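Following this message is one structure expressed as structure tokens.
The block that comes next holds chain A.
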Amino acid sequence: MTLAEILASLFPEGHAVRVADGLVTGRAPFDGAEAAVIGIDGDTPLGVEGALALSRAVLDAVRAGDRVPILVLVDSDSQRMSRRDELLGLNECLAHLAKALLLADRAGHPTVGLIYGHAAAGAFIATALATRVLAALPGANPSVMDLPSVARVTKLPLERLEEMAKSTPVFAPGLDNMVATGAVHAVLDPARPLDAQVRDLIAGLPAEDVRDRLGAERGGRPVAQAVAAAVAAEARRG
Partner candidate 1 sequence: MESLTFRHTTEKPLGGTAPSAITGVVASGNLEILLERVLPPDACEVAIETPIAGYGPVWEAVVADFVARAQPGGLRISINDGGARPDTVSLRLLQGARLMEA
Partner candidate 2 sequence: MAAPLAAGTDPRALSWYEATARQRVAALADPGTFHEFLPPTERRMSPHLPLFDLPRAFDDGIVVGRARLDGKPVLVAAQEGRFMGGAFGEVHGAKLIGLLRAARDLRPAAVLILFDTGGVRLQEANAGETAIAEAMRAIAELRAAGVPVIGLIGGRAGAYGGGGLIAGTCSRLAVSEGGRISVSGPEVIETNRGAEEFDSRDRALVWRTMGGKHRRLIGGADAFAADTVAAFRAAALDLIGRAPAFDLATLEAEQARLEARIARFGDCRDATEIWARMGVNDPDAVPAMTTASFDETVARVAEAHHDAR
Partner candidate 3 sequence: MTDWRSEARLRDERIAAGRAYADGKVVPATRAVALLEAVLRPGDRVCLEGDNQKQADCLARALAACDPGMVHDLHMVQSGIVLPEHLDVFETGIARRLDYSYSGPQGGRIARMLYGGQIALGAVHTYLELFARYFMDLTPNVALIAGVSADREGNLYTGPNTEDTPTVVEATAFKNGVVIAQVNEIVERVPRVDIPGDRIDFVVAADKPFYVEPLFTRDPAAMTETQVLMAMMAIKGIYAEYGIRRLNHGIGFGTAAIELLLPTYGERLGLKGRIATHWALNPHPTLIPAIESGWVQQVHCFGSEVGMDRYIRERPDVFFTGRDGSLRSNRAFCQTAGLYACDLFIGSTLQIDLAGHSSTVTRDRVAGFGGAPNMGSDPHGRRHPSDTWMKAGHEAQGVGDPMLMRGRKLVVQLVETFGDKLVPTFVERLDALELARKTGLELAPVMIYGDDVTHIVTEEGIANLLLCRDADEREQAIRGVAGYTEIGRGRDRAKVEELRARGIVRRPEDLGIEPLDADRALLAAKSIKDLVHWSGGLYEPPAKFRNW
């Protein structure tokens, strides 16, 4: 689905969501009230300016105090890879954006991520992965690194990696693998109106971070939940 199609399906009553330089911001009537929207469109890399523009929008929503849902729509490249971005502290800017979303969450805003195209690395972590619940549309392609690049770095033949990817979701790019890992909670049905599906997600927001439980159930992260629980149990034993 394109961003326009997604917005139309999410907000059948219309919306005031704008895209500039690949950055998505705006508000729209939603579920009898309003929703705030931020995002990245068109496989755009996220640099310092973009991160701060999005965090500005999130903080504005928090300051408004109306606890409206914040939807984070993502079809992004990775973080912008440049000398200038790093010089200016890209890690602070991306972390700040994530913190703004986490603060909004704590302040009572349901935060919902929706990936519909590419999503990678720092841009992914700072946006969609910082929401309480992350959904995807079929065809979304979240990745840390594509397989040819993995082959180059690990010095393993591409064919072998492709074979391994079938049985080992933990390293391979692609939506199915991110679902198995637990990072993506649900895959939406593009044939049905998105507004209702997102409303359901908000109604069923998990009370806490359940991603490692999902990863264990779905087999994408076979041991993470048990390891985290074991550490926490030892720590609590005092």
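How were these candidates chosen? In short, all candidates are chains of the complex that A comes from, given by their letters.
One rule holds for everything that comes next: a contact is a pair of C-beta atoms (placed from the backbone, for glycine too) under 8 Å apart; a residue touches a chain by one contact, two chains touch by 3 or more; residues count from 1.
Predicted, not measured: the structure shown is a model, and the values here were computed from it.
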Every candidate listed belongs to the same complex as chain A; state which one touches it: 1, 2 or 3. 2
In the complex, go through chain A and note every residue touching candidate 2. 48-49, 52, 55-56, 59, 62-63, 79, 81-96, 98-100, 102-103, 106-107, 121-122, 124-126, 129-130, 144-145, 150, 153-154, 156, 164, 168-173, 177-178, 180-183, 209, 211-212, 215, 220-232, 234-236
